[in-house]
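As you look at this complex, bear in mind that one protein chain is not there, while each of the others sits in place.
The block that comes next holds chain A.
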Amino acid sequence: MVPLPVSIAIAHLRARRRQSAVSILGVALGVGFFIAISGMMHGFQQYFLVQIVESTPHVLITDEYRAPPAQPLEVLEPHAALDLRRVVARDPVRGIANAQAILDALEAMPGLEAAPALRGQGLLRRAGRDYGVTVLGIRPEREARATQLAGEMVAGRLDALDAAPDGVILGSGLAAKMAIGMGDSVLLASPTGGTARLRVVGLFKTGIETLDTGQIYVQLAKQQAVQGRPRVINEIRIRLAEVARSIPVADALERRFGYKAAPWEETNSRVLSVFRLQNVIIYMTTGAILVVAGFGIFNIISTVVLEKARDIAILRSVGMPPATVTRIFIVEGLVVGLVGMLVGWVVAVGIAEALRMIPAPGSTDPTQTLRVDTSPLSFAIAGGIALATSVLAAWLPASRAARIDPLTIIRGAV
């Protein structure tokens, strides 16, 4: 037999079908929108992260140090009370020293592909206009193993750069901006004064605006010549078989080689912190719907408590303890929350399916629609919040019901 508080709670809710339905609908909409909107945001973030992970190195070793190297005097007298000021450092030769040895060592490590690069700034000149770009000098065959550039080519091939010492690969956005295409020539100028006339042998598209409109690839030797830095590289771009291990691998490489090794999470930390903020805003906004639904539950149960004062009085007079009276109204809140949660899950699936039919804004592919990632965890979180809100909303009127003095009601009965 169903416990007495549950029977009474269900009887109360069934007696107020319309009010109960509105409360359940409130919870259901809260749960549905919470799951669907957070799913859409999560989907967008996942898509963006995949683009980042696919288009940028998982670990990037650069010719920088996290902390300046110790001065010789500090090394000689580690315990001395020194106060060194205005130390003029010797202008070091920028670039990764012993780069080949490091590359060989990396090559010997399993689950890891490394590609050398020389990064520098440059100006592309075309029809009297200059376009500031980041120039990456690469070894195409290594780059193909360490990044997804080969897969991101939308015209030409990456290995065409191998066969063309004067070749350049541009982002599709930059090419459109400059109104150039395959086979066209452009002039590249470096800040050091070096210049080279280049011919477009390929176009890539990553989906990341800053890369597609601001980055170009040339042969490593060409970049070294234009920048006036022969045999120098300042980046080692690393791709991991297990991207989730980027942080420990970066730590290990930095400890071993001394140079700054940044995992992709660090390189894109600003984007990730924006995502975190975005998540907080989304959860707060959609969570607010559930809180409003909680007010609905509070309202209906408060009304029931007022209307049912006589019933409560008789239940107390036959010996029902106050805790059981409280339980009746908590169960009412819980039933509304539970049914609302189940209906809300169905609503969420519906909203998510509807969102998946909307074309992705800004996409050049007309078949590409919004990505909505609704995970079981998001269903569980939304359901948990709905149930907790329902119980909390029921708690106040329920405890007021338990405090009702049966004698006051029985004496006052007319």
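Criterion: a residue touches a chain if its C-beta (ideal position, glycine included) is under 8 Å from a C-beta of that chain, and two chains touch if they have at least 3 such contacts; residues count from 1.
We adopt the following convention: contacts and distances are computed from a predicted model.
Looking at the choices "ABC transporter permease", "Lipoprotein-releasing system ATP-binding protein", "Acetolactate synthase small subunit" or "AzlD domain-containing protein", the name in the UniProt record of the chain not drawn here is "Lipoprotein-releasing system ATP-binding protein".
Note that of A:110, A:319 or A:376, the residue touching the chain absent from this view is A:319. Residues of chain A in contact with the chain left out of this view: 1, 3-4, 7-8, 11-12, 14-15, 310-311, 313-322, 324, 406-407, 410-411, 413.
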